[in-house]
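Every protein chain of the complex appears in place save one, which is left out.
What follows is subunit A.
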Amino acid sequence: MKLDLRTEDMKAANAKKLYVAGEIDAYTAPQLKEALSQLTSRDQGITVVDLEGVDYIDSTGLGIFVGALKDTHSHEGQFKIVSLNSRVKRLFSITGLDEVMDIDEKEGANQ
């Protein structure tokens, strides 16, 4: 199984949005990791990840977002996740990641 990944420039300077569709698990996580690291390794870059097309994430997938958050911090950038469905949101909430990450479940989404 493959992830569908697409990056778009946003209006704000140095801001990019990554659209993800598919299931994020141990098999697809390396793909996501590679796409994300290109965005989060930019100095003072703004990275927004849109998860509207994702209905399943396993813990390996969550780990990729933790890595991306740490990478963003070390490059003094900003990291945000948007358009999560309720099942995916629950995972971010249980692991407490919603307290250290900027998460907006609604933005641009049809929940």
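We adopt the following convention: contacts are C-beta pairs under 8 Å (C-beta built on N, C-alpha and C of every residue); 3 or more make two chains touch, one makes a residue touch a chain; residues count from 1.
Convention: contacts and distances are computed from a predicted model.
K.L.:
Out of "ABC transporter substrate-binding protein", "ABC transmembrane type-1 domain-containing protein", "hydrogenase (acceptor)" or "Sigma-B regulation protein RsbU (Phosphoserine phosphatase)", flag the one the UniProt entry gives for the chain missing from this complex.
P.N.:
UniProt lists the chain left out of the view as "Sigma-B regulation protein RsbU (Phosphoserine phosphatase)".
K.L.:
Which residue among A:22, A:53 or A:67 touches the omitted chain?
P.N.:
A:67
K.L.:
Determine which one of A:44, A:59 or A:86 touches the chain that has been left out.
P.N.:
A:59
K.L.:
Counting contacts across the full complex, list the positions on subunit A that touch the omitted chain.
P.N.:
Against the missing chain, subunit A presents residues 26, 33, 58-60, 62-64, 66-67, 70-71, 87, 94-97, 99-100.
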